[in-house]
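With one protein chain withheld, the remaining protein chains of the complex are depicted in position.
Up next, subunit A:
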Amino acid sequence: MLRRILGAGLGVALALAAAHPAAAQDKKSLAVGIVSDPVTLDPAQMASFFELSVQYNIHEPILHMTPDLKIEPGLASVETPDPLTYAFTLKPNLTFHDGTPIDAQAAKANFDRMLDPNGGSPRRSELGPVDSVTVTGPLTFTIKLKTPYAPFLQVLANRAGMLVSPAAVKSLGADFATKAVGAGPYKVVSWTKNSELVLERFPGYWRGPAAIERIVFRPMADETVRVTNLRSGTVQLVDAVPAQTVAQLGRESAITVKQTDGLGFNAFSFNTTRPPFNDAKVRRAFAMAIDPTAVQKAVYFGTGAPAYGPIPPSIGWAYDKTAPHPKADPQGAKKLLAEAGVTTPVPVAITVTNSPAQVRTAEILQAMANQAGFKAEVKQIDATSLITVLRQKDFDLCMSPWSGRSDPDGNMFNYFTKTGPNNFAGYASDKVTDLLMQARSVAAQDERAKLYKEAEKQIAADAPMLFLTFPATIQASVSSLDWLQYPDGAFHLQFAKFK
(Lines give C-alpha, C1' and ligand atoms only; values in the text may rest on other atoms or scores of the structure.)
Protein backbone atom coordinates (compact mmCIF):
# COMPACT_ATOMS: atom_id res chain seq x y z
CA MET A 1 0.00 0.00 0.00
CA LEU A 2 2.69 2.43 1.14
CA ARG A 3 4.78 1.51 -1.87
CA ARG A 4 1.86 2.21 -4.17
CA ILE A 5 1.33 5.66 -2.60
CA LEU A 6 5.02 6.51 -2.88
CA GLY A 7 5.09 5.30 -6.47
CA ALA A 8 2.08 7.40 -7.35
CA GLY A 9 3.62 10.42 -5.61
CA LEU A 10 6.83 10.10 -7.56
CA GLY A 11 4.86 9.75 -10.76
CA VAL A 12 2.95 12.94 -10.06
CA ALA A 13 6.16 14.81 -9.21
CA LEU A 14 7.80 13.74 -12.45
CA ALA A 15 4.72 14.65 -14.47
CA LEU A 16 4.68 18.09 -12.83
CA ALA A 17 8.33 18.56 -13.52
CA ALA A 18 7.80 17.74 -17.16
CA ALA A 19 4.90 20.19 -17.36
CA HIS A 20 6.89 22.91 -15.59
CA PRO A 21 10.52 23.12 -16.52
CA ALA A 22 11.72 25.41 -13.74
CA ALA A 23 14.12 27.36 -15.89
CA ALA A 24 11.75 27.94 -18.79
CA GLN A 25 12.83 31.14 -20.40
CA ASP A 26 11.04 33.07 -23.03
CA LYS A 27 12.22 36.39 -24.27
CA LYS A 28 8.93 38.14 -23.90
CA SER A 29 8.54 37.91 -20.17
CA LEU A 30 10.77 38.86 -17.26
CA ALA A 31 10.37 37.94 -13.58
CA VAL A 32 12.11 40.22 -11.10
CA GLY A 33 12.89 39.33 -7.47
CA ILE A 34 12.50 42.45 -5.34
CA VAL A 35 12.99 42.99 -1.61
CA SER A 36 9.45 43.87 -0.69
CA ASP A 37 6.06 44.58 -2.17
CA PRO A 38 5.60 48.27 -2.85
CA VAL A 39 3.27 49.92 -0.35
CA THR A 40 1.38 51.92 -2.94
CA LEU A 41 1.56 52.44 -6.70
CA ASP A 42 0.39 56.05 -6.41
CA PRO A 43 3.47 58.26 -6.87
CA ALA A 44 1.83 61.05 -4.86
CA GLN A 45 1.76 58.78 -1.82
CA MET A 46 4.96 56.74 -2.21
CA ALA A 47 7.19 57.06 0.82
CA SER A 48 9.01 53.77 1.07
CA PHE A 49 12.31 52.72 -0.40
CA PHE A 50 10.71 49.60 -1.85
CA GLU A 51 8.67 51.41 -4.48
CA LEU A 52 11.89 52.41 -6.20
CA SER A 53 12.15 49.01 -7.91
CA VAL A 54 8.80 49.31 -9.66
CA GLN A 55 7.97 53.01 -9.90
CA TYR A 56 9.75 53.92 -13.16
CA ASN A 57 8.21 50.99 -14.98
CA ILE A 58 4.65 52.14 -14.35
CA HIS A 59 5.18 55.88 -14.18
CA GLU A 60 7.05 58.34 -16.32
CA PRO A 61 8.47 61.53 -14.83
CA ILE A 62 8.27 64.68 -16.93
CA LEU A 63 12.09 64.70 -16.95
CA HIS A 64 14.43 61.72 -17.11
CA MET A 65 17.66 61.21 -15.21
CA THR A 66 20.37 59.11 -16.85
CA PRO A 67 22.46 56.56 -14.90
CA ASP A 68 25.23 59.17 -14.67
CA LEU A 69 22.74 61.59 -13.07
CA LYS A 70 22.22 63.92 -16.05
CA ILE A 71 18.79 65.43 -16.63
CA GLU A 72 17.23 65.01 -20.06
CA PRO A 73 13.69 65.53 -21.40
CA GLY A 74 11.07 62.96 -20.49
CA LEU A 75 7.38 63.53 -21.09
CA ALA A 76 8.32 67.19 -21.36
CA SER A 77 11.25 69.44 -22.08
CA VAL A 78 12.04 72.43 -19.92
CA GLU A 79 13.44 75.92 -20.25
CA THR A 80 14.61 78.07 -17.37
CA PRO A 81 14.51 81.75 -18.35
CA ASP A 82 15.29 82.76 -14.75
CA PRO A 83 16.00 80.82 -11.52
CA LEU A 84 12.39 81.19 -10.40
CA THR A 85 10.67 80.20 -13.66
CA TYR A 86 10.49 76.78 -15.29
CA ALA A 87 8.60 76.57 -18.59
CA PHE A 88 7.61 73.03 -19.67
CA THR A 89 6.51 71.80 -23.08
CA LEU A 90 4.87 68.36 -23.16
CA LYS A 91 5.40 66.03 -26.12
CA PRO A 92 2.33 66.02 -28.39
CA ASN A 93 -0.19 63.19 -28.94
CA LEU A 94 0.63 61.22 -25.81
CA THR A 95 -1.87 59.52 -23.53
CA PHE A 96 -1.91 57.82 -20.15
CA HIS A 97 -2.49 54.04 -19.95
CA ASP A 98 -6.26 54.63 -19.93
CA GLY A 99 -6.26 56.82 -23.03
CA THR A 100 -6.63 60.12 -21.19
CA PRO A 101 -4.53 62.70 -23.07
CA ILE A 102 -1.34 63.96 -21.40
CA ASP A 103 -1.78 67.73 -21.61
CA ALA A 104 -0.97 70.78 -19.55
CA GLN A 105 -4.27 70.55 -17.68
CA ALA A 106 -3.46 66.98 -16.61
CA ALA A 107 0.02 68.08 -15.47
CA LYS A 108 -1.43 70.90 -13.43
CA ALA A 109 -4.00 68.56 -11.87
CA ASN A 110 -1.12 66.31 -10.77
CA PHE A 111 0.83 69.13 -9.13
CA ASP A 112 -2.31 70.47 -7.45
CA ARG A 113 -2.95 67.00 -6.06
CA MET A 114 0.57 66.65 -4.65
CA LEU A 115 0.54 70.17 -3.20
CA ASP A 116 -2.90 69.84 -1.56
CA PRO A 117 -2.27 70.48 2.17
CA ASN A 118 -5.00 67.96 3.08
CA GLY A 119 -3.68 65.27 0.75
CA GLY A 120 -0.83 64.29 3.08
CA SER A 121 1.45 63.74 0.08
CA PRO A 122 5.17 63.46 0.90
CA ARG A 123 5.75 65.20 -2.46
CA ARG A 124 4.56 68.48 -0.96
CA SER A 125 7.77 69.05 0.99
CA GLU A 126 9.93 67.96 -1.98
CA LEU A 127 8.16 70.55 -4.14
CA GLY A 128 8.72 72.96 -1.24
CA PRO A 129 9.32 76.33 -2.86
CA VAL A 130 6.73 75.93 -5.66
CA ASP A 131 4.59 79.03 -5.76
CA SER A 132 2.26 78.40 -8.70
CA VAL A 133 1.60 76.10 -11.63
CA THR A 134 0.03 77.90 -14.59
CA VAL A 135 -1.30 76.39 -17.80
CA THR A 136 -0.05 78.53 -20.69
CA GLY A 137 -1.24 76.46 -23.65
CA PRO A 138 -2.61 73.02 -24.52
CA LEU A 139 0.82 71.44 -23.99
CA THR A 140 2.71 74.13 -22.10
CA PHE A 141 2.76 75.10 -18.45
CA THR A 142 4.96 77.16 -16.18
CA ILE A 143 6.04 76.48 -12.62
CA LYS A 144 7.03 79.52 -10.56
CA LEU A 145 9.15 79.15 -7.44
CA LYS A 146 9.15 81.41 -4.38
CA THR A 147 12.89 81.03 -3.89
CA PRO A 148 15.58 79.59 -6.17
CA TYR A 149 15.88 75.82 -5.72
CA ALA A 150 18.81 74.26 -7.56
CA PRO A 151 17.77 70.59 -7.16
CA PHE A 152 14.30 71.26 -8.61
CA LEU A 153 14.84 69.45 -11.92
CA GLN A 154 16.26 66.40 -10.12
CA VAL A 155 13.14 66.34 -7.95
CA LEU A 156 10.97 66.41 -11.08
CA ALA A 157 12.89 63.45 -12.51
CA ASN A 158 11.73 61.43 -9.52
CA ARG A 159 8.38 60.78 -7.85
CA ALA A 160 7.31 64.42 -7.78
CA GLY A 161 7.50 64.58 -11.59
CA MET A 162 5.48 61.43 -12.29
CA LEU A 163 2.18 62.18 -13.98
CA VAL A 164 -0.88 59.99 -13.45
CA SER A 165 -4.23 60.03 -15.22
CA PRO A 166 -6.50 62.53 -13.47
CA ALA A 167 -9.54 60.68 -14.86
CA ALA A 168 -8.39 57.42 -13.24
CA VAL A 169 -7.67 59.18 -9.95
CA LYS A 170 -11.28 60.29 -9.93
CA SER A 171 -12.87 57.03 -11.06
CA LEU A 172 -10.74 54.62 -8.99
CA GLY A 173 -10.83 56.55 -5.71
CA ALA A 174 -9.11 54.60 -2.93
CA ASP A 175 -8.31 51.77 -5.37
CA PHE A 176 -5.95 54.02 -7.30
CA ALA A 177 -3.18 53.02 -4.89
CA THR A 178 -3.31 49.42 -6.12
CA LYS A 179 -4.32 49.96 -9.76
CA ALA A 180 -2.36 53.10 -10.66
CA VAL A 181 -2.80 54.50 -14.16
CA GLY A 182 0.31 56.36 -15.31
CA ALA A 183 2.27 57.06 -18.49
CA GLY A 184 5.23 54.71 -18.00
CA PRO A 185 6.44 51.89 -20.27
CA TYR A 186 4.24 49.30 -18.55
CA LYS A 187 0.69 49.26 -17.25
CA VAL A 188 -0.61 47.37 -14.24
CA VAL A 189 -2.44 44.12 -15.03
CA SER A 190 -2.85 42.70 -11.54
CA TRP A 191 -1.29 42.93 -8.12
CA THR A 192 -1.59 40.18 -5.51
CA LYS A 193 -0.14 41.29 -2.20
CA ASN A 194 3.08 39.44 -1.27
CA SER A 195 2.87 37.38 -4.43
CA GLU A 196 3.19 39.17 -7.73
CA LEU A 197 2.75 42.49 -9.44
CA VAL A 198 2.10 41.84 -13.11
CA LEU A 199 2.78 44.52 -15.72
CA GLU A 200 2.16 44.51 -19.46
CA ARG A 201 3.90 46.80 -21.89
CA PHE A 202 2.08 49.99 -22.89
CA PRO A 203 2.05 50.43 -26.68
CA GLY A 204 1.59 54.20 -26.37
CA TYR A 205 4.80 54.79 -24.35
CA TRP A 206 6.56 57.90 -25.62
CA ARG A 207 9.87 56.16 -26.37
CA GLY A 208 7.99 53.45 -28.26
CA PRO A 209 6.91 50.04 -26.92
CA ALA A 210 9.44 48.29 -24.65
CA ALA A 211 11.22 45.13 -25.85
CA ILE A 212 9.95 42.86 -23.08
CA GLU A 213 6.19 42.36 -23.16
CA ARG A 214 5.43 41.30 -19.66
CA ILE A 215 7.09 41.91 -16.30
CA VAL A 216 6.32 40.18 -13.03
CA PHE A 217 7.71 41.64 -9.81
CA ARG A 218 7.93 39.06 -7.05
CA PRO A 219 8.70 40.14 -3.47
CA MET A 220 11.31 37.94 -1.75
CA ALA A 221 12.28 39.41 1.58
CA ASP A 222 15.16 37.07 2.30
CA GLU A 223 18.41 37.82 0.46
CA THR A 224 19.46 34.17 0.21
CA VAL A 225 16.05 33.28 -1.21
CA ARG A 226 16.38 36.00 -3.84
CA VAL A 227 19.76 34.76 -4.97
CA THR A 228 18.63 31.12 -4.97
CA ASN A 229 15.63 32.01 -7.12
CA LEU A 230 17.93 33.73 -9.59
CA ARG A 231 20.20 30.71 -9.74
CA SER A 232 17.24 28.40 -10.34
CA GLY A 233 15.93 30.67 -13.09
CA THR A 234 12.61 31.28 -11.32
CA VAL A 235 13.44 34.99 -11.64
CA GLN A 236 15.85 36.52 -14.13
CA LEU A 237 16.74 39.76 -12.32
CA VAL A 238 17.14 40.48 -8.61
CA ASP A 239 17.55 43.59 -6.50
CA ALA A 240 19.79 43.99 -3.43
CA VAL A 241 22.29 41.18 -3.83
CA PRO A 242 24.05 40.56 -0.48
CA ALA A 243 27.67 41.73 -0.55
CA GLN A 244 28.98 38.42 0.78
CA THR A 245 27.70 36.53 -2.29
CA VAL A 246 29.16 38.87 -4.92
CA ALA A 247 32.41 36.94 -5.29
CA GLN A 248 30.71 33.56 -5.61
CA LEU A 249 28.02 34.76 -8.04
CA GLY A 250 30.68 36.44 -10.14
CA ARG A 251 32.15 33.02 -10.92
CA GLU A 252 28.88 31.65 -12.32
CA SER A 253 28.80 32.13 -16.08
CA ALA A 254 24.98 32.10 -16.27
CA ILE A 255 24.77 35.10 -13.93
CA THR A 256 25.87 38.71 -14.28
CA VAL A 257 26.44 40.80 -11.16
CA LYS A 258 26.37 44.58 -11.54
CA GLN A 259 27.74 47.04 -8.99
CA THR A 260 27.72 50.80 -8.96
CA ASP A 261 28.27 53.56 -6.42
CA GLY A 262 25.03 54.25 -4.56
CA LEU A 263 23.57 57.63 -3.63
CA GLY A 264 22.97 57.08 0.07
CA PHE A 265 24.98 56.65 3.24
CA ASN A 266 25.00 54.46 6.29
CA ALA A 267 25.54 56.77 9.24
CA PHE A 268 24.60 57.28 12.87
CA SER A 269 23.19 60.41 14.51
CA PHE A 270 24.63 61.63 17.81
CA ASN A 271 21.99 63.04 20.13
CA THR A 272 23.44 66.53 20.59
CA THR A 273 20.60 67.57 22.91
CA ARG A 274 21.62 65.56 25.97
CA PRO A 275 24.76 64.23 27.68
CA PRO A 276 27.16 62.75 26.86
CA PHE A 277 26.97 63.74 23.19
CA ASN A 278 25.87 67.35 23.75
CA ASP A 279 29.61 68.02 23.97
CA ALA A 280 31.28 68.23 20.56
CA LYS A 281 34.53 66.94 22.07
CA VAL A 282 32.85 63.73 23.21
CA ARG A 283 31.28 63.29 19.74
CA ARG A 284 34.62 63.87 18.06
CA ALA A 285 36.25 61.43 20.47
CA PHE A 286 33.73 58.75 19.52
CA ALA A 287 34.22 59.42 15.81
CA MET A 288 38.00 59.33 16.31
CA ALA A 289 37.71 55.87 17.86
CA ILE A 290 35.98 54.46 14.77
CA ASP A 291 37.58 53.30 11.52
CA PRO A 292 34.92 53.34 8.77
CA THR A 293 37.14 51.12 6.62
CA ALA A 294 36.79 48.33 9.19
CA VAL A 295 32.99 48.53 8.94
CA GLN A 296 33.16 48.57 5.15
CA LYS A 297 35.30 45.43 5.19
CA ALA A 298 33.43 43.47 7.86
CA VAL A 299 29.84 44.40 7.01
CA TYR A 300 29.97 45.28 3.32
CA PHE A 301 32.73 42.83 2.36
CA GLY A 302 34.71 45.60 0.72
CA THR A 303 31.90 46.75 -1.57
CA GLY A 304 30.96 50.44 -1.63
CA ALA A 305 33.26 53.00 -0.04
CA PRO A 306 34.05 54.23 3.47
CA ALA A 307 32.22 57.50 4.25
CA TYR A 308 33.62 60.62 5.86
CA GLY A 309 30.74 62.93 4.99
CA PRO A 310 27.21 62.89 3.52
CA ILE A 311 28.05 63.29 -0.20
CA PRO A 312 28.94 60.02 -1.97
CA PRO A 313 31.51 59.61 -4.78
CA SER A 314 28.64 58.95 -7.23
CA ILE A 315 27.83 62.68 -7.14
CA GLY A 316 31.21 63.40 -8.65
CA TRP A 317 30.92 67.18 -8.98
CA ALA A 318 30.27 67.67 -5.27
CA TYR A 319 32.19 64.77 -3.71
CA ASP A 320 35.18 66.00 -1.74
CA LYS A 321 38.12 63.86 -2.86
CA THR A 322 40.52 65.77 -0.66
CA ALA A 323 38.68 65.28 2.65
CA PRO A 324 40.93 63.52 5.21
CA HIS A 325 40.36 59.82 5.90
CA PRO A 326 41.77 59.42 9.42
CA LYS A 327 42.50 55.97 10.87
CA ALA A 328 41.05 54.99 14.23
CA ASP A 329 42.92 56.70 17.05
CA PRO A 330 41.82 55.39 20.47
CA GLN A 331 44.61 57.27 22.30
CA GLY A 332 43.61 60.57 20.70
CA ALA A 333 39.99 59.83 21.59
CA LYS A 334 40.93 59.28 25.24
CA LYS A 335 42.83 62.55 25.25
CA LEU A 336 39.79 64.38 23.87
CA LEU A 337 37.57 62.82 26.53
CA ALA A 338 40.00 63.98 29.21
CA GLU A 339 39.88 67.49 27.73
CA ALA A 340 36.08 67.36 27.83
CA GLY A 341 36.34 66.56 31.53
CA VAL A 342 33.99 63.57 31.52
CA THR A 343 34.49 60.55 33.75
CA THR A 344 35.53 57.49 31.75
CA PRO A 345 34.36 55.05 30.71
CA VAL A 346 31.51 57.11 29.25
CA PRO A 347 28.35 54.94 29.07
CA VAL A 348 26.55 55.22 25.70
CA ALA A 349 23.79 53.24 24.01
CA ILE A 350 24.04 52.42 20.28
CA THR A 351 20.55 51.96 18.83
CA VAL A 352 20.07 49.92 15.62
CA THR A 353 17.32 47.95 13.90
CA ASN A 354 17.50 44.21 14.24
CA SER A 355 18.82 43.51 10.72
CA PRO A 356 22.01 41.42 10.64
CA ALA A 357 24.08 44.10 8.87
CA GLN A 358 23.08 46.83 11.31
CA VAL A 359 23.66 44.67 14.37
CA ARG A 360 27.09 43.70 13.05
CA THR A 361 27.86 47.39 12.46
CA ALA A 362 26.80 48.26 16.01
CA GLU A 363 28.96 45.52 17.47
CA ILE A 364 32.01 46.80 15.60
CA LEU A 365 31.33 50.34 16.85
CA GLN A 366 30.92 48.96 20.35
CA ALA A 367 34.24 47.13 20.27
CA MET A 368 36.14 50.12 18.88
CA ALA A 369 34.53 52.66 21.22
CA ASN A 370 35.19 50.50 24.27
CA GLN A 371 38.92 50.70 23.53
CA ALA A 372 38.76 54.48 23.58
CA GLY A 373 37.17 55.28 26.90
CA PHE A 374 33.52 54.50 26.19
CA LYS A 375 31.29 51.80 27.61
CA ALA A 376 28.87 51.07 24.78
CA GLU A 377 25.79 48.86 24.82
CA VAL A 378 23.79 47.83 21.74
CA LYS A 379 20.02 48.34 21.68
CA GLN A 380 17.95 46.61 18.99
CA ILE A 381 14.55 47.85 17.82
CA ASP A 382 12.28 47.30 14.80
CA ALA A 383 12.25 49.54 11.76
CA THR A 384 9.07 51.46 12.56
CA SER A 385 10.15 52.08 16.14
CA LEU A 386 13.41 53.47 14.72
CA ILE A 387 11.68 56.44 13.13
CA THR A 388 9.85 57.21 16.39
CA VAL A 389 13.01 56.85 18.46
CA LEU A 390 14.85 59.21 16.11
CA ARG A 391 12.09 61.80 16.02
CA GLN A 392 11.65 61.79 19.79
CA LYS A 393 15.44 61.93 20.24
CA ASP A 394 15.25 58.97 22.60
CA PHE A 395 18.82 57.76 21.94
CA ASP A 396 22.52 58.49 22.44
CA LEU A 397 23.77 57.24 19.08
CA CYS A 398 21.25 55.85 16.61
CA MET A 399 21.51 54.60 13.05
CA SER A 400 20.01 57.00 10.55
CA PRO A 401 20.79 55.61 7.12
CA TRP A 402 19.65 57.42 4.00
CA SER A 403 18.80 55.95 0.61
CA GLY A 404 20.19 59.11 -0.97
CA ARG A 405 19.27 61.55 -3.72
CA SER A 406 20.99 62.50 -6.94
CA ASP A 407 21.57 66.06 -5.72
CA PRO A 408 23.69 66.80 -2.62
CA ASP A 409 20.84 68.95 -1.34
CA GLY A 410 18.81 65.74 -0.90
CA ASN A 411 21.56 64.24 1.28
CA MET A 412 22.21 67.33 3.40
CA PHE A 413 19.42 69.88 3.65
CA ASN A 414 16.98 67.77 5.69
CA TYR A 415 19.76 66.37 7.89
CA PHE A 416 21.80 69.42 8.82
CA THR A 417 19.62 72.54 8.64
CA LYS A 418 18.25 73.58 12.00
CA THR A 419 14.64 72.66 11.29
CA GLY A 420 15.28 69.85 8.79
CA PRO A 421 12.92 66.88 9.28
CA ASN A 422 15.87 64.45 9.34
CA ASN A 423 17.97 66.51 11.73
CA PHE A 424 17.66 63.78 14.35
CA ALA A 425 20.92 64.89 15.97
CA GLY A 426 19.35 68.19 17.02
CA TYR A 427 22.29 69.89 15.30
CA ALA A 428 21.90 73.67 15.44
CA SER A 429 24.58 75.37 13.37
CA ASP A 430 23.67 78.73 11.86
CA LYS A 431 26.71 78.55 9.63
CA VAL A 432 25.78 75.17 8.10
CA THR A 433 22.12 76.17 7.75
CA ASP A 434 23.14 79.33 5.88
CA LEU A 435 25.58 77.45 3.66
CA LEU A 436 22.97 74.85 2.73
CA MET A 437 20.32 77.52 2.06
CA GLN A 438 22.79 79.30 -0.20
CA ALA A 439 23.83 76.09 -1.97
CA ARG A 440 20.20 75.45 -2.78
CA SER A 441 19.67 78.87 -4.31
CA VAL A 442 22.71 79.41 -6.54
CA ALA A 443 22.60 77.82 -9.96
CA ALA A 444 26.30 77.42 -10.89
CA GLN A 445 27.50 73.91 -10.10
CA ASP A 446 31.09 74.80 -9.18
CA GLU A 447 29.86 77.46 -6.80
CA ARG A 448 27.47 74.97 -5.20
CA ALA A 449 30.26 72.40 -4.88
CA LYS A 450 32.36 74.95 -2.96
CA LEU A 451 29.49 75.65 -0.56
CA TYR A 452 28.85 71.94 0.06
CA LYS A 453 32.54 71.31 0.72
CA GLU A 454 32.60 74.13 3.25
CA ALA A 455 29.46 72.80 4.95
CA GLU A 456 30.97 69.30 5.05
CA LYS A 457 34.11 70.69 6.69
CA GLN A 458 32.08 72.38 9.42
CA ILE A 459 30.01 69.21 9.90
CA ALA A 460 33.17 67.14 10.26
CA ALA A 461 34.38 69.55 12.96
CA ASP A 462 31.07 69.55 14.86
CA ALA A 463 30.45 65.82 14.32
CA PRO A 464 26.64 65.71 14.67
CA MET A 465 26.71 62.44 12.77
CA LEU A 466 29.07 59.51 12.49
CA PHE A 467 29.53 58.57 8.84
CA LEU A 468 30.51 55.00 8.05
CA THR A 469 29.81 53.75 4.54
CA PHE A 470 28.51 54.64 1.11
CA PRO A 471 26.89 51.30 0.26
CA ALA A 472 27.14 50.18 -3.37
CA THR A 473 24.06 49.29 -5.37
CA ILE A 474 24.47 45.58 -6.16
CA GLN A 475 22.05 43.75 -8.43
CA ALA A 476 22.25 40.63 -10.56
CA SER A 477 20.56 39.02 -13.55
CA VAL A 478 20.79 36.02 -15.81
CA SER A 479 23.57 36.71 -18.33
CA SER A 480 21.14 36.68 -21.25
CA LEU A 481 19.41 39.83 -19.97
CA ASP A 482 20.66 43.20 -21.12
CA TRP A 483 19.67 45.98 -18.71
CA LEU A 484 20.72 49.35 -17.33
CA GLN A 485 21.74 49.83 -13.72
CA TYR A 486 20.97 53.11 -11.96
CA PRO A 487 22.88 54.35 -8.89
CA ASP A 488 19.70 54.51 -6.77
CA GLY A 489 18.90 50.89 -7.64
CA ALA A 490 15.72 51.74 -9.53
CA PHE A 491 14.83 49.45 -12.43
CA HIS A 492 14.01 51.14 -15.75
CA LEU A 493 12.99 48.05 -17.69
CA GLN A 494 11.98 49.89 -20.86
CA PHE A 495 15.73 49.70 -21.56
CA ALA A 496 15.98 45.95 -20.89
CA LYS A 497 15.95 43.15 -23.45
CA PHE A 498 16.96 39.52 -23.74
CA LYS A 499 20.02 38.95 -25.91
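Simple rule for what comes next: a residue touches a chain if its C-beta (ideal position, glycine included) is under 8 Å from a C-beta of that chain, and two chains touch if they have at least 3 such contacts; residues count from 1.
Operating definition for what follows: contacts and distances are computed from a predicted model.
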Options "Lipoprotein", "Glutathione ABC transporter permease GsiC", "SpoVR family protein" or "Chemotaxis protein CheA": UniProt name of the undisplayed chain: "Glutathione ABC transporter permease GsiC"
Residue among A:D26, A:D112 or A:D175 that touches the chain left out of view: A:D175
Omitted-chain contact residue, chosen from A:A367, A:I387, A:A443 or A:A461: A:I387
Among A:K91, A:K144, A:R214 or A:R231, residue touching the chain not depicted: A:R231
Sites on subunit A contacted by the missing partner chain, in the whole complex: 2, 5, 12-17, 19-23, 38-40, 47-49, 117-122, 124-125, 174-175, 177-178, 192-196, 218-222, 224-225, 228-229, 231-234, 381-385, 387-391, 400, 402, 414, 421-422
